[in-house]
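Some chains omitted; the rest stay in position.
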Amino acid sequence: MSEIFTIKTPEFEGPLDLLLSLVEKRKLFINDISLAKVTDDFISHVQNFEKLPMGEAAKFILVASTLLLIKSRSLLPSLTLFEEEEQDMHDLETRLKIYKRIKDASLNIKDLFGSEMIFSQSQSRPIRPVFSPHESMNLSSLIQAIKDIIEALPKKEMIPKAVIRKVISLEEMIDNLTKRITQGLKMKFSDFSKIHKEERVNVIVGFLAMLELVKQGVILVSQNKMFGDIDMETMNVGVPRYD
Amino acid sequence: MKLESQIEAILFWKAEPVSIKKLASIFNKSENEIKEAIRSLDESLKGRGITLIQWEDEITLGTTKEISSLIESLTKEELNKDLGKAGLETLSIILYQGPISRVNIDYIRGVNSQFILRNLLVRGLIERVDNPEDQRSFLYKPSLELFSYLGIKKITDLPDYTLINEDIEKFRKQTHE
């Protein structure tokens, strides 16, 4: 009866649990560098989760998008981020550190639990009852009480039929981007991300894909001013596009 | 740990009279060794709030005489105290669902009912019977006095008896799927 209400994601209790296990697998300390390193591992794990309840999936995707921010920053240190994004990045690191501390501590709790118990007086010890109902205990208050209990019973969580859309993979994004670029178009990053305006995570995945392409030397990127749009063009095709 | 302290622990935990023979078998000692240890326990408990009560071959722990009048007045006070929402909730579940085990009461309430059950027992509002399905636990049911106090003759006279039990049954089923 004890685990009835728990909805388990495959193997992991949640995104932080997964993330921590990835960092620990590589024997890394928790910081922005290690988080950038495990970003791809994390995303590929999330992509392999077939069915997740809506609420749980959203939590994984949120963490994935923050990881992508961290990775983007590590690839492009001059990258300017919104204050909220900076906060998310710090926050994730802090949460993971706290989570790790608690998880380490929980190993001790596990060892202690039930090993050398302190016992209270037995529940089956004899009782000499004296009938003494309190005036507040009458038929109508008792009926009200049971109705309130029924009202407050937890409802079973409906597992949504719609399986959460997979996060668009980095590869898909790179393909997509390459295709558009080689068509000779010079386009703005904001135009590009409008095509995939579903979730913030897609924008970031797109951004990352772009950074990968830059690294591979396929495209050139220029940003004229801070917070300005990023122009992308292929190195071999030089057909300018005028707005 | 001294034998007298071990005996003290067992008596405290049992909270009912235990025979010297039984103690001898628990500790794998002779009855004389147990008696010896009881004598020194009795000595150690002088001036304390807990005392040894011995009657023929049986012993138990109890509170000292000096404090008995205080405890008596506290008992009276306790019996007249309102048990509040926890008391009403637990009693109503036992009324509609009894005989019912503590595990099932806890499950419906969503919190542990250990202490409130004892309080209801002390007030004679409910009774504890053996659980035919599980030797280790009890079932709880309303006392006859409670029935007559509430003015009901049989359990099905309770308002919405069927409806309420159906609702609870539905909850059980849904969570056990």
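We just call them A and B in the order they show up, numbering each chain from 1.
We adopt the following convention: a residue touches a chain if its C-beta (ideal position, glycine included) is under 8 Å from a C-beta of that chain, and two chains touch if they have at least 3 such contacts.
This structure is a prediction, so every number in the text was calculated from the model and none was measured.
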> Hey, what stoichiometry does the whole file give for these chains?
Replying inline: A x1, B x2
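Just so we're on the same page, only the chains that are shown with their structure count from here on.
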> Can you give the whole-Å distance between the Cα centres of chain A and chain B?
Replying inline: 47
> In the complex of these two chains, what residues of chain A are touching chain B?
Replying inline: 1, 4-5, 119-127, 129-134, 136-139, 141-150, 152-154, 156
> Once bound in the complex, which stretches of chain B touch chain A?
Replying inline: 12-16, 79-83, 85, 87-89, 91-93, 95-96, 103, 107-110, 114, 118, 121-125, 128, 138, 143, 145-146, 149-152, 158-160, 164, 167-168, 171, 174-177
